[in-house]
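Here it is: the structure, laid out below.
In this view, the complex is presented without one of its protein chains, the others remaining in place.
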Amino acid sequence: MNAILLGILALPMLAALALWALPITLGDRLAALYGAVVSGLVLVGSVLLWQRTEGWFAYSELQPVQQLGPNARPLDAVTDVPWIPPLNVRFHIGVDSISVPLIILTALLTFLCCIYSLKITPRIGRMRSLIALLLVIEAGVIGAFSAMDLVLFFVCFEIVLIPMWLIIDIWGDDHDPAGRKRAATTFVLMTVFGSALMLLGFLLVYRQAGTFDLVQLTNSPVLGGHGIPLVAALLVAVGLAVKVPLWPLHIWLPDAHAKAPTVGSVILAGILLKLGTYGLIRILVPVLPDATVTIAPYLGGFSTVAIIAGSLACLGQTDLKRLIAYSSVGHMGFVGLGIASLSDAGMKGALFANIAHGIITGLLFFVAGAIKDRHDTSDLRTIGRALYARLPRIGALLTFACLASLGLPGLAGFWGEMLVLLGAYDPSAALPQATFRVFMVVAGLGTVLTAAYFLRLIRNLCQGDPAENPASAFAVDLSRIELITWSPLVVLTVLLGVWPGLLLHQWGIL
Amino acid sequence: MPLVLPLLLAVVLFCLGVYGVLSRRNAITILMSLELMLNAVNLNLVAFDAWHLDGLATGQTLAVFVITVAAAEIGLGLAIVLLLFRGHGHVDADAARDLVEHEESAT
Amino acid sequence: MTLTWTDWQAIAVPLVLAIGAVAVLLIDAFWRSATVQLRHTVVTLLTGAVILFGLVFVWAQRDDFKPAFCRPVVEGPAECSLVFEPLTAGLWGVLLIGGLGVVGLSAYRLLSADIPVGEYHFLLLSALVGATTLAGARDLATVVIGLEVVSLPSFALVALRRDRRGSEAALKAFLVSVLSTAVMLFGISYLYGVTGSLHLVTIANRLTGLDPDMKRVAFAAGLFVVVGFAFKIAAVPFHAWLPDTYVGAPVEVTAFLAVVSKSAGVAGLLVLVVTGIAPDGSDLRLVIAILAAVTMTVGNLAALRQREAVRLLAWSSIGQVGFLLAPLAVGDAQAVVGYLAAYVIVTLGAFGAVAVVQRHRPAGLLSDYRGMVRSEPGLAVALIFFLVVLAGLPPGLAGLFTKFAAFQAVIDGHLGWLAIVMAVNVMIGLAVYLRWVAELFLLPADDPFSVDIETPAVVMVSLFTAAAVVVSVLPSTLFALAT
Amino acid sequence: MTTALFAVAGAVAVAAAVMVVTSRRIVHAALWLVVTLGAVAGCFGALQAEFVALVQILVYVGAIVVLVLFALMLTKAPTNPLPTLTTGRSPFAAAIAVVLALLLGAGVVFAFGNQKIEPVPAGSANAIGTSIFQTWVLPFEILSVLLLAALIGAIALSQRKKED
């Protein structure tokens, strides 16, 4: 098992380096094929990591974990070797049931992006580097999802920044070079600032606990809800909240998503945002449990505001990709609220919503990218209406993705939000119940707003009088490669929608 | 003899030196002002030596070293000043501004 | 007094360097029959060999503890002028690697033809003598003279091209430096007056038992001494000479200033801090912390808008010094040396790359680097790597972990505010370097830089890249320098 | 006795130093510098540091000032008064110097106000030589490197380029 994990960490990284070593004249198609093969292998490897053991290696609704014993739910695929002894940093990786699904999601989305790139390439070309950067991001994200050492997590967290910055800066919106540069820079600077704060939090934890090892920290957490632990928790939470991104730290996100190329948006929204929420679940809650209780109401409050503010902002958007980007703010708000509830249901809801958002928003950005490519703009007014008439299949897929994203029961988006609301209805006993009930009601209204903006989108984009919105000459409907790359996401959306137990069961009782 | 006497003299000399360095335009006069400052240092050292009287003559030794350092400095400094004069035709320290970032090259 | 075997061992490295310096000078002066190329090559090799010997020597003795030039004292520990200990070994290692790098960057065809080879290498080695002495010095006389031995040859080096720009650059650096020397000496005189000794051990001992009035003088004295070093390492507000001097000097000399000269200053300051002139909790540490915060902020902010490569590196090196001062302010020698090592390696690399470009595009604007990933992929990738290490982001793990260690030191030293300032500066610094990286990636470039790079430059940049990669993959090697 | 001697020499030194930093004629300033250095040497003498005093006269007055005068000649320094010798920032510089002097002076007076020194003849060449070769061997040796380096540096800078 640990060989597999090491393999899927090393393979994309080495493959990326090898790809850069290949001659520049390498064809775009060949590079994409190479990427597809590599990421396909990674996908296979990540699926092999899927385990039958239930549960999470430690965390039980604020129960002191010592009661479970340190080996109650051992990690899988553990590699634990000293890395930088002077700093007491170890190369400690391992997976459990909350990281494996995210790893698989990462591998899947990267694989799909590579496949997609086989046929559909950004106008600027330079596919070789794009694929290599995607692979680097994949390795970094998988590393972050499997890191069991705070510093290793931090490093992997940072690995993805520069590649993502390059992807936005080089392959982004080719109509707006200044805008895409600004978006990329804002993204990378805000994230770096956040992660620097997070690092400060980690160091405070280290000062309190004397170790960076997550397993040890989880088994003997830093207790106390005031003073240094509180400061550490605040720093970690704020640092991760930038990545999530939590309102009002989300300001980098709309631009970054809107300006990024299709695959960039998919990776950014589908995977990178999850690093933040994963970090909250993996690090903040178990390592600083008491301090987390102290800040949880505020986390929940900001998350709730994010839900409402994100949805309202979507209602006012005139740009397709920005709209979807803002929808991510709202959805990640749900995840944040679930985590803040600190309850079993809320946590699982957050975890589920993480995965579901990755799949659905990935699909949404794929579709949005397809529409943007066909019209050379993502401005809704310029694209015009009546997409059903011009691109019926893409329109239908957009509708499907929108319905999934607004949390229609029976599709993947529902369960996460439902469990989060349930968690907010019945939060951990240590939290103010009434406050979270208010959050629940407001978040519930947020779902209506979510529906409202997606319906507005469908209405303004898909529907309308075809006579007034003639088809453009080049616009072809769903191509085969699009069908191939999107269908796994559609299938997963439905599958997780009708069988949430597939994941929920995996997590056992947290 | 009160100890403060040489110390205050040193302070005065030092500050006169500082004033000279900051206000003189000719690079050579700046160097001269610097010599004043170094002399203040030596005064301090000798005075403290006389105060401590530890039999090691540490202060005086360092004073001798400082004088030597000053000689080395002034030697190299004058070489640089002469080089400046060869290049610029003057030795005004505040007029040598070739290296500043020029307005048009900044956005 | 008689010199003991230990004394000889302890000063072997500076001694060899000094002998090498004279030898280089004599070879260049009296071997007129050889071609310029041959002479230059021989001089380079000889200088390199001398430094390499020093490195090997340091490596062989890295775990030793050798006090030299000692004088027994009635009470308290013996007073020594120079102590070779693991910290010294680490600092010497950094300094010598820096010197070796500069020598490599000054190989034939790389060094500007206007510069006399023998004198250049003589001055370089002399400065290294001063630097190594300074890093091992344990009395203030040695410290101040060592510092002068680093400084004066540096100014000669800056002006060695003997042109308009060089003389102006040298003058600025010289004036600021001698003023700082005077200030520092003034401080030393007070320290001597307050404690009656020039040996750091004794001073540290006696500082603790002073009455408040004396303490105030001692603080002012310590401040003046720190300020002397602050000039040397160009901490804000003693930094303003640096950008002008960096721009005016030949690129190799700029690299020398940024690497050896600056490291020597840091080493001296570190010696002062760890030997107890600025003990834990003293106001001097607070001063250093304030200097650190102001320096990194000003350096990074000013670097934000630079359009010339060397000027940007100059300002960014000010910012880096701020980061170096942060762990210094809490006396974490390990973090400082680790940071310094990583800084030295990548700064050398960056200047190496810049030197290549500057030789063919003397304007030295950032826009000259446009599209280099396509036109000069090797050089561009190396430069990007150096910049990323300076920024402290993966894949530049060396930079990341040294920054990390700095953060850790500051957090452990309970300087929360400084940590926050550092966090902000990580962001600003990233913005600085990313601007450059973006230029490199910009395609299509209308006038891409593409030349036949000189072989020594290729070798050196490759070496620096390799070293940076090694310390990035195994960051523990950085911290092993000072344990 | 020594106090009086010191006071006189000190007063001369200060007065001459003021002239050094304020004189409008460069050459006069250099000559005033000679006076200052001589007076300081006198102070050293009053403090019984005869060797330092001698070195001061030898090195400073004998070598450095001569160097400076040569440099003034070589840079064609005019002998007439130059109103521009002092920059417009001089009031500001004076203010800084005064603040610094007040700070330092206050500190010195508070710290050493009650201390007396009884200069005894301890500054003979013998004593200092012993000190140098017993305790200060290393800085002395390094100083030699410094002097050599400064010398070579000065020579290298003074040489004309080959093309010239």
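A, B, C and D are the chain letters, set down in written order, and residue numbers restart from 1 in every chain.
Everything below uses one rule, namely that a residue touches a chain if its C-beta (ideal position, glycine included) is under 8 Å from a C-beta of that chain, and two chains touch if they have at least 3 such contacts.
Operating definition for what follows: contacts and distances are computed from a predicted model.
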item: Missing subunit (named according to UniProt) among the choices "Dihydroxyacetone kinase, C-terminal domain", "2-oxoisovalerate dehydrogenase subunit beta", "Glutaconate CoA-transferase subunit B" or "Proton-translocating NADH-quinone oxidoreductase subunit L"; value: "Proton-translocating NADH-quinone oxidoreductase subunit L"
item: Displayed chains contacted by the hidden chain, counting the whole assembly; value: A, B, C, D
item: Residue of A:Val155, A:Leu320 or A:Leu419 touching the missing chain in the full complex; value: A:Leu419
item: Residue touching the undisplayed chain, where the options are A:Gly210, A:Pro248, A:Pro432 or A:Pro470; value: A:Pro248
item: Options A:Ile383, A:Leu403 or A:Leu492, residue touching the unrepresented chain; value: A:Leu403
item: Of C:Leu25, C:Val176 or C:Val321, the one touching the omitted chain in the full complex; value: C:Val176
item: Hidden partner chain, residues of chain D it touches; value: 87, 89, 92-93, 96, 99-100, 103
item: Sites on chain C contacted by the missing partner chain, in the whole complex; value: 171-172, 175-176, 179-180, 183, 219-220, 223-224, 227, 231, 236-238, 240-241, 243-244, 283-284, 286-287, 290-291, 298, 301-305, 428, 431
item: Residue ranges of chain B at the interface with the undisplayed chain; value: 18, 21-22, 25, 93-94, 96-101, 106
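Note that in this section only the chains that are shown with their structure count from here on.
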item: Centroid distance [mean C-alpha coordinates] between chain D and chain C, Å; value: 31
item: Chain B and chain C: spacing of chain centres that average the CA atoms, whole Å; value: 24
item: Distance between the centres, which are taken as Cα means, of chain D and chain B, whole angstrom; value: 8
item: Touching two or more other chains - residue numbers and ranges from chain A; value: none
item: Chain C: positions in contact with at least two other chains; value: 141, 145, 148, 152, 155-156, 159, 162, 193
item: In the complex with chain A, residue positions of chain C that touch it; value: 334, 338, 374, 377, 381, 388, 393-395, 397, 400-401, 404-405, 407-408, 411-412, 416, 419-420, 422-424, 426-427, 430-431, 434, 437-438, 441, 443, 475-476, 479-480, 483
item: Chain D - residues contacting chain B, complex; value: 2-3, 6-7, 10, 13-14, 17-18, 20-21, 26, 29-30, 33, 36-37, 40, 43-44, 46-49, 51-52, 55-56, 59-60, 63-64, 67-68, 70-72, 74-75, 77, 84-87, 89-90, 92-94, 96-98, 100-101, 104-105, 108-109, 112-113, 115-120, 122-123, 127-128, 130-132, 135-136, 139-140, 143, 146-147, 149-151, 153-155, 157-158
item: Complex contact set, residues of chain B against chain C; value: 7, 10, 14, 17, 21, 27, 30-31, 34, 37-38, 40-41, 44-45, 47-48, 51-52, 54, 58-59, 61-62, 65-66, 69, 72-73, 76-77, 79-81, 83-84, 86-88, 93, 96-101, 105-107
